[in-house]
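One protein chain is absent from this view; the other protein chains keep their places.
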Amino acid sequence: MNFSKKGLRLAGALLGTMLMGSVFAGCGGGNEAKSDEIKIGANFEMTGNVANYGNATLEGLKLAIKEANDAGGVNGKKISLVEVDNKSEASESVNAATKLISDDKVKLIVGPAVTANVIAESQVATDNKIPVLAPDATSPAVTVENGQVKDFIFRSCFIDPQQGDVMAKFAIDKLKAKTAVVYIDNSSDYSKSLGQVFKEKFEAAGGKVVMQEAFLQKDQDFKAALTKIKTANADVIFIPAYYEEVGKIVKQARELGITQPLLGTDGWDDFKVADIAGVDALNNTFFSTHYSDKDESVKAFIDAFTKEYNHAPNVFAALGYDAGKLLVDAIKRAGSDDPVKIKDAIAATKELQVGTGIITMDKNHNPIKQAVILENKGGDRVMVAKIMPEAE
Amino acid sequence: MNLVRRNDLVMLVFGLVLFAVLQGLMEEGIIGSFWKLNLMLIGINIIMSVSLNLINGYTGQFSLGHAGFMAVGAYVGVVLTTNFHLPFLAALLAGGAAAGLLGFLIGLPTLRLRGDYLAIATLGLGEIIRIVIMNIEYVGGAAGFRNIPHYTNFAWVFFVMLFALFFIKNFVNSSHGRACIAIRENEIAAEAMGVNTTKYKVMAFTIGAAFAGVAGGLFAHNYYIISPASFTFMQSFIFLIMVVLGGLGSITGGIAGAFFVTFISAALANWPEYRMIIFALLLILLMFYRPQGLFGYVEITNMGIFRKILKRGGAA
Partner (left out) sequence: MEFSQQLMQQLINGISLGSIYALIALGYTMIYGIIKLINFAHGDIYMVGAYIGFFAITQANVSIFPALLISMVVTGLLGMLVEKLAYKPLRHAPRISILITAIGVSFFLEYASMYFVSPTPRTFPEVMGNVAFHVGDLVINGQQLLILGITVVLMVILTYIVQRTKLGKAMRAASFDTETAQLMGVNADQVISFTFIIGSALAAVAGVLVGVYYNSIDPLMGIMPGLKAFVAAVLGGIGILPGAVVGGLVLGVIEALVSGFISSTFRDAAAFAILILVLLFKPSGLFGKNTNEKV
């Protein structure tokens, strides 16, 4: 039984290491915040399926915090960001939020990027009275569920119904479309809810959605479904999805001879789409987003971001930056780092200039924010419409 | 028989003391919410790894679809509690029964396959389960099932885990369990000795699946939301890693593996960019130095202090 002795010793050694580790982790995390800093938690998708969205948002957020700290901090204190990975999974998002709240004692949580992961952490945050600011979760259910506004949950981007509505009207009014195909990412809440809104609004305005098709995140080959979509011969094809898949879809659609206008949403807002699809394939496509990069007021943000990271920001980075701006402003107005006061200050946000425009928080904790429609044309993006929403 | 019972009693007392200590530490706030959550996760993962160990370690059938059964138990459970307002225990049992039934129906034809072929078939079945759930709008599709009541607490996890451990331990030590081990050692010889191999393989598979379903129910009622993304084949890999790291064919090993993997993942939470890299390296290094897992076939009850107690029992 020398075998078992060895096993026991090894197991003992491992257990010892782990206990040591837990003590260290406990010490590192359990520290009370230093009095000259305000701890903010960042719960993002840093590994796993949607890591590129989480990481991009985090880059934007970090820039906004850095700018605030360089300008002397907020209320005489520096903001320190505690980053935790949620592995792109809802249950891990709860773990991450719990860690931020109980171990790191953060005053506010920013993130995650994806709707489901924000919804997952909402209860923990609410139970502990810690506000959550979601930078890019656009589903209405994030802040309002069963007609109830969630007291501690906010977002800093516009919501799906707004975009779906804008694009449906654009298709009918400007493109004179009568029929449409809706091609959604079935693994994403964002895509599904936009597809549904578009269908409702498009049909309410007299159009007809003649076919609905779906794909899944990380798919490479879309030709089978596109071949089917081609047979529908619709006037427009609406593809509310994220840029990685969109680039491939546009490329493969054009290769199969689909020449109709392709419509999309803010998930398209990344220069990678043009890189993947190619400039020619991307002609005759339109998408709604938060800002036009030609807009003078966003130039400052784009320059600062490019200087910091050596690459241009995409829409996730821009929204992360907006969230950072919003929280800095809110903490300033709260005049304290008490989470409940910060929450009230976020709710009272009014006509705040952030990276991509001006936002005012409405009573449902959704910002009232402009939307623009851009056309991809010969490698350039041309603004074809700017829509200011009305307050509810 | 005397030996087994005495052993059970010692472990039961040990379990109760452990529970009292941990619960006390939690109530005193010495174990904070984050580590409390992780202790619960460890408990759930222990059920998963020990039940998978019954299939992979004791019966020698290479299953890679355990996350699928967990998903079945989780979804059946949350539908019953959220939409039909059934009590938690009933939902857990129904989830376990549904997963077990599915395990039985799937196991019957597929367990004829051997080795890697069985591995890929069960992996495929796990993925099929996940994809089917993803396409059922009634349970929220890919976006997930929301507004799940928060029923799971440390006591639930701990006592269900304790039950699972005792059940599986006693199953393994019964004549059924011996038949399973005979199949692992040599299927043809076992068959020749009159063991109904199909029956025992399916039995082990069904029990393993049922416990995975119960663990799924515990998991689901702890997180307010569940989505099919939590039950991918990657997750099945993680459960397999727990089993192999701890030791195939050892209940102690299953516990140690679940503890180790969950703990490492939580302890590295502050270093997200390195976490998976460190985890991967640890995995490879551990396999180098302990290819048979931390415990191999050995149980903690056969070691050190426990051996002394058992010796007395054995002599009697």
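Per-chain numbering from 1; labels A and B assigned in written order.
Basically, a residue touches a chain if its C-beta (ideal position, glycine included) is under 8 Å from a C-beta of that chain, and two chains touch if they have at least 3 such contacts.
Computed from a predicted structure; not experimentally measured.
Which of B:Ile42, B:Ala99, B:Ala121 or B:Ala266 sits in contact with the chain that's absent?
Touching the chain that is not displayed is residue B:Ala121.
Using the touch definition from the top, which of A:Lys230, A:Lys325, A:Lys343 or A:His365 touches the missing chain?
A:Lys230
Touching the left-out chain: which of B:Gly24, B:Pro87, B:Pro109 or B:Pro149?
The one listed residue touching the chain not shown is B:Pro109.
Touching the left-out chain: which of A:Glu244, A:Asp293 or A:Asp362?
A:Glu244
Residue by residue, what part of chain A touches the chain that was omitted?
Output for chain A: 47, 49, 51-52, 55-56, 186, 213-216, 218-221, 223-225, 227-228, 230-231, 244, 247-248, 251, 255-257, 272, 275-278.
Footprint of the hidden chain on chain B, which residues?
Spelled out for chain B, the touching residues are 56, 62, 109-110, 112-114, 116-117, 119-121, 123-125, 127-128, 131-132, 134-135, 188-189, 192, 233-234, 237, 240-241, 244-245, 248, 273-277, 279-281, 283-284, 287-288, 291-293.
Criterion: only the chains that are shown with their structure count from here on.
With centres defined as the mean C-alpha position, give me the chain A-chain B separation in Å.
Distance between chain centres: 35 Å.
What residues of chain A sit close enough to touch chain B in their complex?
1, 3-5, 7-8, 10-11, 14, 18, 21-22, 25-26, 28-30, 46-47, 49, 83-85, 88-91, 94-96, 98-99, 101-103, 115-116, 119-120, 122-124, 141, 145, 186-189, 192
Please give the residue numbers of chain B that touch chain A in the complex, ascending.
Against chain A, chain B makes touches at 32-35, 37-38, 41, 134-135, 141-144, 146-147, 150, 219, 222-227, 229-230, 247, 256, 260, 263-264, 266-267, 269-270, 272-273, 275-276, 289-290, 294-296, 298, 302-304.
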